[in-house]
Every structure is written in structure tokens, then in C-alpha cells.
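My structure is below; once you've seen it, I'll send some questions.
Heads up, one of the protein chains got dropped from this complex, but the rest are sitting where they should.
What follows is chain A.
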């Protein structure tokens, strides 16, 4: 174990004896994928009956020793002996990517060892023994590699391994599904009927091992599909081969790439191409364990000797026996038999003697596992082989550069190729070829797998294979093993740092330092993590470099390795840290939510209180999203809050609002049913009824809404529920507003405002303020007083949210314009337009230019008005809101007419087909009066307009219609009617203190007076 602080080697202690840093005992546990092997003697009861205890003990000791040595040779850890059984674990203390294969190879060897032991036993005592072996791979909780001094593992994986062993036949080896999946490339096995295991609903699938093949990769690679997107590299290799053959020299080309990037596949393809072109090629590889110092060369030399057809080493080198002697050791077990120099000389001689004019391609796979001596040999050969054409194609992970930073450079006759991830397009192509029969639709699932694989062909193969077997989610065990083994090679403090980073999408080192002060890494460490692609830079945050994981799988594997208890603790610590720094409820809530989930799985006592806390934060996050007008985010927060705390009534009420706002009426209705069913609580039930009436306003009508409001108002009043009261007054205000009772509406809105200080009423607040400001503008309140009230509202509420600000500011701009403050009005609306654009609120975005058009009409800039109103009209057309489009069109027609384009203005008016008199008397009146004015027709249309506006307490609307009427009368020779209408119009504008309107009436009057004279 290494001290996390100073890096000194220490033995399991609470404080580092070198620097005194406390060593956190909890971080010793990890979840990891291991392979568990159980081996038991078959028929041992029978044996104990047959043999004297002394003989039996002697036999058992030999058996145990044999088994132990097989297990240890393959890297297994013998965890315990139970009676006659041995239990071993592969993957503790350190995970290897090929743990499953190691265990199966060990099992195979154990069986063979028993065979040999039996030969002796039969000779000695006349009978033999038989063993049964079960092997299973899966997740266990174990002690971390860095801290572990014992190997106790626990989990269902262990029990299942024992069950497999019990179901094996004497002499048989049974593999569990995951183990089989991870070794299928190197093992022939047959499926046996799934085992019925007590305490397990699903039967346990099992495979009986028939043959374990040496020198085969554990996972079957899909070399049957065409190679994709590596033509450039293949051409490069072909050119190199051409070069060595022409120059009769030696060249080393190293192909670097992350595991799975297709190094072996590329080499395989190149070898096939060479062979079909008649160029000899041999392949060999290094293994992460076992094998001699010159391991890859034993395979190379055997292949070379075999190719000569002479058979044995001695015959091949009959004339140079010293070469044969020197090579004998290498060929036996990859270990040099003589001094290294002599062996190197012998290998060179062998190449010179055995390689003919055609030259040879030598593929050396997994060079990151080669010994320094083997690497030296390659270098020596490159420098010293002359007159022989040899192309070494070395395949290596980047780890090779840790051992040999200069590898592939700084030497003549060397080239490096780095294999990059496949592009998305090529990955899709690969995905298409990896499936057997597939339907021809564009499916999101393949899209997801391609994204997850991040251009790594092996990952994609594994993900596709996993899906084909019906497992849709998660990292395939083969990948998890590969990544876990890479991670286990990291220094402890790097790994621990990554284990904190895994809690974030993106992370800055200073944050991790604050959260986990005992985990320190230097810039150089970070650089190492980046160079090995565990993490990658991701811009900057507050001037500090920010990072993210090199791939989502790395993060997933790191996170999955953390015990759930530790995940709960860290999520809570992060949530607390974020809360202390006043970070968003969304972030705090998300960490608490995850912690609550795991603590529920672990049946921890505080699971319920965690869920409550998480629910509260998510509920607040939802309200924040609401106040920002982000309905979809709000919906997701509320739904998550309810998933944690299903009886949070206030969240249900808020969610109904959101569902109604996004048009999910059916979901809203279902939730309302639940709300109303909570009959013991009158307030939420009342909220439910009120919201249902709002939800179904279109079908059930305003009268129904008013009736429900009047029923629920006393309930809210009695319970002093401010949100409910705010909602009731808001609805009553709206009921008056749509009937043009602006003063009454205003009073209701003001009333609503007094109850809307609860943040829960934020959604209503914008609506209330919008309604209030609209009534102040459209109603009889003189513009001076109305503007003062608007200014108060701005002062008090505009800072609360964008939505409230826009709601007040737009009508306020028109009041400004009425008072001649046109620039004020324009600036306000420009701001409002920017804000609505930022909010992505399409309807509000289309509405702002309507206000701007009205301001420009008041300001007398008709061309500007036309521009604004055309924009708005087009926008409403896009949205499909015909009513608002027509409302904008009436003003557009006025702007066009006032620029002297009569027929065009009439065409615009004729296009307004949605405005019916019954529903929208004010708009209908403005349309009719403008049409009458353009056509100079004092007929029924004009009369209708005058009648419609007579009862409406909107002085400026009435004034506009009267002004139109005055023009019509004047142009049809009804001078006194015209004068009277103009006077009435002036009175209306005066009452509203509409200076712009007054200026217009004054200038008309002046024009008429001038003509009279």
C-alpha cells in the first residue's frame, strides 16, 4: 500500500508513519469483476472410508499442493480451503483483463495435473481421485488492490461458482455465462441444461469445457467483417514491405493504439494480403503473464523453422550447431539458454539463414508486455541484420512508451503508426456489418451504441454482441475487465483522484482538492492521466483548466467499482459542498437523489430522509426552472421529485401546471385525479379542482372556471393558502379582463398580487403582472398614473425573473409611448425582445413586435411600424396562431394605409378571417372602422364599430374608432358629425392622457380649420 499523501510504501495503518497523513480505512473496499474458481474432490466420503487417515492426509496434501501451484502459476489467489475444496479468486488483489481466461487455463491445467497424479496414485495405491471444477465471473466486493493485505471477497458470484462446481460431473469443468462469454475465443464448450439453483428464480446457464486452446485470444474477434477505414495504414505497411525488399534491410513499424482500436485486425489483414501476394509472414505475441524473456521470438523462430520444411532445430542448423544450441532455450520456453549476446547473435543468424529472397513480415503482438530483453533484441536485429528483408510489425498499447519512452523514434529504420478511433460514419458502417440479419429502419439503439463505443471497433463489437444477447444496457464485462485492468495499473493516488472525478461530468482539479483534501495529484500526474487518455482537457472554468473523462466507459467502470455505501457518502459530501457554495438545487438534488437511490438499495436506515431531502431540492429546482420559463426541465424535476416522494402534494400541484402548460393534458388529468383523491387534505384537493377548470377552460368555459374559483376561494381563505388565493384572484381577474372590465380586472389582479409572494406562485406571478399591466394600458386609468403603477411593479418584480420582467415591460412601453417617451418605449421593447429570444419563448417573441408596431404608430413612424408588424405577422403564421396573426394584421393595415397604400391595406384587412365580432369586439371594431375609413364608407360597418366600443372602458380604442369615424364623416360631407366625432375622440385621448392621440386629433383639427379658412 502507498501513502496517498507522500507516496511512501506503508503497511495497512491508520496514519502514514512517514508523513502522518490519516489513511482512510473505508476506501479499502471496491466492487470489482473477478473470476471465482471452486474445485472439490469427487467421492471423498468414499475415499475416507477406504483409506487410513494417514494415507488420506498424504493424498490430500499432494492434491492441495498440486491445485495451489496450478492456480498460482496462472495468477490466481487461493482464498480458502473448505474441507476437500479449494476456492481461488482471479482478480484480487489486482485485476487483469484476462482473469477469466487465466482461471479457465488454470482449471484445465488442474485437470491435467490430476491425470498425472492419478497415474502415480494408481501405481502406488491402486486407485485415483477425481475433481469437479466450477468457474464463475461477476461482481464482488473486495479489498482494494492498493490497501489489500487479504483477499476476502463476497457476493452472489462466489455462491454461483460453488453451485457450478457441485453440478459438474467428476473430471468436468462448468463455466458460468459471463466466464464463457469472456473466454469463448480460446475455449470449446457445450451448453448444458441451465441449473436450477435454490434461492434463484432464473435458472443458471452453464457451459461444459471440452477443450482449452493455448495461444488464442480470450474473446472471439469479428475478423469476418470487412476491415473498415484502415486503407491508409495498410498502404503504409505495403510501402514499408516494398522498401525492405528493395533495400534488403530490416525495418520496425510499431502500430500504437488503445486496446480494441484494431491493431491486431490491421496486422491480420496485412498478413493475409502478404500471403495472397506470396510474401511469407509469421505472427507471435507477448502475454501479460508467464512466458520467457524472449517470449515472442519462440513463436517466430518455430514458424520460421517450420517453414523450411526440415522439421527440427538440430536438422535446420546441422551445419552451425552453436546456433541450434543457443536457440534451444528460446524455443523451449522463450528463455535464453546462454548469455544474452550469444542468443541475440544466434537469432540474427537464424534470420539470415532462414529468410529467403522474398523477405518476411514478422508480426509481434502486445509488445507492451514484452520484456526489456525482447525489446532490445528487436532493436539489435534492426541495426545488425543486413542483406535480409525483414519487416517487424509491432503492435503495442501506449503503455509501451512508459517502459521505453524512445520506442519507435530516434533510431533509423523505425516508423510509428497511431490508430485513431473510427469516424461516426465508419462506425455506423461497422455496426451495420456486425449484425447478422437486421431490419432496415433508422433505429435509435444502434445510434446509442455507436456513440457509446466512441470509435473503438472492439468496443462496438462487444456492445453489439451484448445487445444481440438481449442485454441492452451497461458496459460489457469484457470491456469492463479491460478498463479495470488498465485502471489497476495506475498509482493509488491517481486512481483515488479519478474516483472522485467520476462523480462529475466535467471537473476542475481545485474542486476535487476541496472535496478530498487528502487526495493530491501534481500537474505531472495529471499530464500522465491525459497522455494515457484517462482524462482529457475540456476548456477552462474560472481560469482553471477543466477536464472530462477520455471515454464514458472509463468513468462508468470507475464509478461501478465503488461500493454503494461509499457512493452514498460521496454523493452526500458533494451535495453538502455544493449547498454550502449556494450551487443550484438541480445539482444538489441530483446528488441527493442518487444517494437516496443507493441507500434504498442497501436498505440503509436514512434512505427515507434522504429521499425527502432530495425531493425538496428537486422540487425547488423545478420551481426555478419554472420561474425561468423552462417548462420541460421543470417537468423533469417535478417528476423526479415525485418519484422520490410520491405524496408531495405541492409538487403534484406544480407538475399539473407544467403539464397543462406543455399541453400534456392527459397526464395532467391523471395527476389531478390523484390530487382530488387526497380527500383528507382540502387544500390540495381544491388546487386540483381549480387547475382542472383551468385545464379544460376551452371546453367548459369561463363561467365554469369562475364558479369553481368561487367555490375554492373560501377553502384557501380559511386555510390561509396564499398560492391558492393568488390563483383564485388571478382567474377572477382574467374573467373580467376577457370581458373588457379592465377596472374590475385590475382590482382582482392587484388582490392576486398581494398573495403571490410565495415562490410557488412564481408561474402565476408573471401572468398576474402581465394581466395587471395590460389592464393599466388598455383600461381607463390615465397614462400618468398607470405608468407610475407600472414603474412600481418594475421596481418590485422585474428583477425576479425574465418572465415577470417581460410581462410588465411590454404594456409599460406603450404607456411610455402615449406620454411621448418613444425612445424609452423602443429601448424597453428591444430589451424584452432579447430576453424572450434568450428564453426561447416563441409566442412571446412574436408578440413583442406587435407592441413595437403600436409604439411606432403612436410615434408616427409608419414605415417602422410596418416592419415590426410584418415580422410579427409572419412569426404568428409560423406558429399557427391565426388569431394573434390577425390582431397584428389590423395594425399592419393601419401602418400601410397611413403610408398611402390604400388597396394594399384593404387586402391585409380582408385577410383577417379569424376575428369574429362576438369573441373579440375591440379588434373587430378596429378592423371595421379602419375599413370604413379607407373606403370612406359611413355605413353599417362604421356604426357597428361605434356601437361595439361604446360600452368598452378602453378610451384609446374608443378614441381610435372615433378618429376613423371623424375622417369618414368629413370625407362624405358630414361636417358637423365629423367635428363631433373628432371632439369625442379628443376627449377619450385626454381621459387616457394619451398625448400621441391628442397630438393627432389636434393636427387633424388644425388641418380642417386651415381648409375652412
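Note that in this section contacts are C-beta pairs under 8 Å (C-beta built on N, C-alpha and C of every residue); 3 or more make two chains touch, one makes a residue touch a chain; residues count from 1.
One rule holds in what follows: contacts and distances are computed from a predicted model.
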| item | value |
| --- | --- |
| Listed names "ABC transporter ATP-binding protein", "Homoserine O-acetyltransferase", "Transglutaminase-like domain-containing protein" or "Serine protease", matching UniProt entry of the absent chain | "Serine protease" |
| Residue in contact with the excluded chain [from A:126, A:226, A:539 or A:605] | A:226 |
| Touch criterion as defined above, residue of A:426, A:448, A:546 or A:722 at the omitted chain | A:426 |
| Absent-chain contact - pick from A:49, A:123, A:198 or A:440 | A:440 |
| Hidden partner interface residues of chain A, rising order | 224-231, 234, 269, 273, 425-426, 428-429, 432-443, 445, 467-468, 470 |
